[in-house]
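A single protein chain has been omitted from the complex, and every remaining protein chain is retained in its original position.
After this line comes chain A, so read on.
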Amino acid sequence: MDDDQSAEETAFVVDEVSSIVKESLEAVIGRNPYEQKRVNQWVSSVVEQCLGQLSKLSKPFKYIVTCIIMQKNGAGLQSASSCFWDNTTDGSCTVRWENKHLYCIVSVFGLAI
């Protein structure tokens, strides 16, 4: 019983993390169009909020949060990642979000200490 609980507490739960990310995207960007002047601030806010919420989970993880915001102009975008880590304890979560005017890709990597 204790082992199960401790395993759950120290595992990277993808659903939990993706819900945190989606909430912060909705809160920061919402339905705003792409604005050159504000995008810097948005990106910082999204990433900071995500990190803040993740650290509140109090799990023994180091986190890396990456955010890409791109204007919808017909151009293509690809993102890939490869990691040298421990498959059993570490995990990642990528959330693709969009509104009418922009695309947003947020990747969260959690590495167990």
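Here is the rule we use: a contact is a pair of C-beta atoms (placed from the backbone, for glycine too) under 8 Å apart; a residue touches a chain by one contact, two chains touch by 3 or more; residues count from 1.
Rule of thumb we're sticking to: contacts and distances are computed from a predicted model.
Student: Choose one: "Auxin-responsive protein", "Dolichyl-phosphate-mannose--protein mannosyltransferase", "Tctex1 domain-containing protein 4" or "Alpha-endosulfine". The correct choice is the protein name in UniProt for the chain not shown.
Tutor: Its UniProt record gives the name "Tctex1 domain-containing protein 4".
Student: By the contact definition given up top, give the residues of chain A that touch the hidden chain.
Tutor: 34, 36, 39-40, 43-44, 47-48, 51, 54-55, 62-86, 90, 107, 109, 111, 113
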